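Worksheet: the structure to be examined is printed underneath.
Left out: one protein chain. Kept in place: all the others.
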Amino acid sequence: MDKTLDAIIKKYNEDKTRLMDILIDTQDAFGFIREEAADQIAETLDISRVDLEQTISFYHFFSQQSRGKYTIYLNDSAVAFMHGRREVAKTFEKEAGCKFGQVSEDGQIGLFNTSCIGMNDQEPAAIINGVVFTRLTPFRVKEIVKDIRDGVKVEDMFQASYGDGNNCSDLIKAVVNNHIMKKGPILSSDNSSGEAIKKVISINPQDVIEEVKLSNIRGRGGAGFPTGLKWDFCRKSKGETRYVFCNADEGEPGTFKDRVILTERPRLLFEGMVIAGYAIEASEGILYLRYEYKYLQKFLESILEEMRYKHLIGKNIGGKEGFNFEIRIQFGAGAYVCGEESALIESAEGKRGEPRDRPPFPVEKGYLGQPTIVNNVETLCAIVKVVIKGGEWYKSFGTIESTGTKLLSVSGDCRFPGVYEVEWGFSVIDILEMVGGEQVQAVQVGGPSGSCIGPNEFERILGYEDLSTGGSMIIINNRRDLLKEIVLNFTNFFIEESCGSCTPCRTLPILMKDKLIKIIEGKGVMQDLMDIERWSGIMKANRCGLGHTALNPILSTLKNFRHLYLNKIQREVEFDTGFRLDEAVKVGKLITNRN
Amino acid sequence: MNQLIEFKIDGKECMGQKGQSIVDAAKDNHIYIPTLCNIPGIKPRGACRICSVRVNGRLMTACTSPIAEGMDIESKTPDIENLRKAIIELLFTEGNHFCPSCERSGNCELQALGYRYQMLVPRFKFQFTQRTVEASHPKLIKDHNRCILCKRCIRAIKDEKGRSLFAFGKRGHHVQINIDTKLSKNMTDNEAKEATEICPVGAILLKKGDGFCDPIGKRKYDHYAIGSEIETLEK
Partner (left out) sequence: MSKTIIATTSLAGCFGCHMSLLDIDEKILDLIELVEFNKSPINDIKEFTKMCDIGLIEGGCCNDENVHILKDFRAHCKILVSVGECAIMGGLPALRNNIPLQECLEEAYLNGPSVMGNNENAVIPNDEELPVILNKVYPCHEVVRIDYYLPGCPPRAELIWEALLALVTGDPLKLPYEVVKFD
């Protein structure tokens, strides 16, 4: 029995619902989760080895083999490629002497691809042993690999300067930039920490919910469920206790606004969680934070400590007898699907991040079977402003159906990528003007799960009534091969991030990708386009949002950029399966030395 | 106390008990809704999605959704039946299902659904996925080629402490079902046999089984379609 591991397991009270924490700490301590460690964990928690492994193997950042002394996770999202990811990756492979997905022979360097790490405004970016590296160039890669060979710790690798704002604080020290380009009620810090908490504790919890309802605010993660209603459902559900979750899993490629909030407005967020806790009468709040943002851990924990000290978290908050609310941070370990609220809860319970069957909904039976609300980072921040200034005030921003403001994460082909807080109702054309997007071919609104629109739709506005978005805006100029560089990349993303539980989501995107490649290679025919359209309906049978939207990259471009597909297919040929005899005999000829 | 609920399936007036799943309630009303991952007595999971029905314009899995008063369920509409057939075809093309070589042929639920839906050829391209046959277990063979990832074995087979003997590994299209060799090594012959019976296809087999012992013509689905036993009870 290993004593370090034993201490880790004991730290979490040998509680199997805390398996994520145990695994994260184990991996931090030993580099990867060894056989003996897995045995010890399974035995102590009284679960089977396969059960343990079903959690470990679900998450991208867990490993049961060594991933090298220096583990390099290079973002492979479409925007990274726009900014030179290919050359960066090539240089890594050359310098390290191994391919992506492998560990170098000397065991020093492991190269791995990873889905969007929330740095789309400063790509190409990578995470090396937990430290974020942004704006990589082949030159920088050579320096990094040299440092690695010299045994320099990642923290000590020379960085010209740290990022702006709190990024350069002692507790973060990251080469990450906030790029706050436009401030609104959320990003402007016009209130003092604790103001909203002091206000709510003087009123009845149900009245807080009524105020939230009045504001008409809807979930900012993308789905847009009315927040007040969610709280109301939860409050009315019976349970031994209730839970507040903040969803900071921000996995939608191209989204990074939560990262900026967490770096610059963490008090606002935590205050929002406390208010939610007061409103639904919960006593525990959990910030589910994606593993990619682990570099913010020390900083966020110091803020929580500060708020505890100020009695804004903890017991008898704000001096109100009996109002107790604690907040802890729960890390994920790399899984986009955990952004789905029930998958997030499963993950927080130490299991695979597979979405749950509904009913029951999380507001009825959520975390540990108790009524639970899951709210986006931005939603909770906005709530603080609603509480301070009132629902009516909040409604003065935005449109009738979409009240308030929205933080946009803008990236891609534009001069000023970054975070913009705008009122709902902004048109795409206004945004393009603001961010310096020129010769724009397409805008991917809401990330890969959203829609890809062309210039003829740039008059459309952002809002739940028109273009709904969680905030990701990727600008694509007219020099890009939309199908090859964007659609294929996004489709791959969904294939890799499917949990694999529902049959259609596990199988169909792969077949669609085959079709897409066939079309890109010029082997497609009209029938392929018809198949794609006809088959896409099958995805509606999937359980969760990921499954429902996984084909959106293909479907929305097939709708809005149909000419690109029509130009690629063989118009005069009616039937072509893509089979080519010369390709099919290639290996056989090679093996038998024939030509 | 059983509370009775009225609901409709494809326009037919039905009665069921509160808390019953749509699948079970339909069955009591002699209506067959095809299932694959569902097993009576075990908490449903809604993994295969074959039992999808439409209520108020939304698809839901009939195995996980309880009936509700006045529910108007669409089940046998052409588009839903086509969806189910498509899912069956997806499963056939995802794995490597060469029926003639499988000892479960004739008694396999996936194949039976293929028959029921008269699948002559799947509309999708065969994937010929690279999968293995695992024979490390003393009593069982796990043929991943045929596994449809329905999680029946995961949910149904536990040891005396409630620990799972089977579990998913990886995710997405890499997902596969693993067996805990340590916990399961003391499986009795009977338990091993039960494990094979939990599997709807031929993915869990006995090493020393009596495969192919039922002659063609005497197997479960040779003469009657899966689900017909529910439908023929109709008066």
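Read from first to last, the chains carry the letters A and B; within each, the first residue is number 1.
Simple rule for what comes next: contacts are C-beta pairs under 8 Å (C-beta built on N, C-alpha and C of every residue); 3 or more make two chains touch, one makes a residue touch a chain.
Here the structure is a predicted model, which means the values were calculated and not measured.
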item: Full-complex contact with the absent chain, from A:G101, A:G151 or A:G588; value: A:G588
item: Hidden partner interface residues of chain A, rising order; value: 575, 577, 579, 581, 583-589, 591-594
item: Missing-partner contacts on chain B, residue numbers; value: 96, 98-102, 105-106, 111, 114-115, 118-122, 125-126, 128-131, 145, 216, 222-225
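Methods note: only the chains that are shown with their structure count from here on.
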item: Rounded Å distance between chain A and chain B, as computed from the means of their C-alpha atoms; value: 33
item: Residues on chain B engaged by chain A in the complex (per definition of touch); value: 44-50, 52, 59, 61, 64-66, 79, 83, 86-87, 90-91, 93-94, 123-125, 127, 148-149, 151, 159, 161, 163-175, 178-180, 182-183
item: Residues on chain A engaged by chain B in the complex (per definition of touch); value: 46-51, 53-54, 57-58, 335, 352, 357, 359, 495-504, 506-508, 510-511, 514, 531, 535, 537-538, 540-543
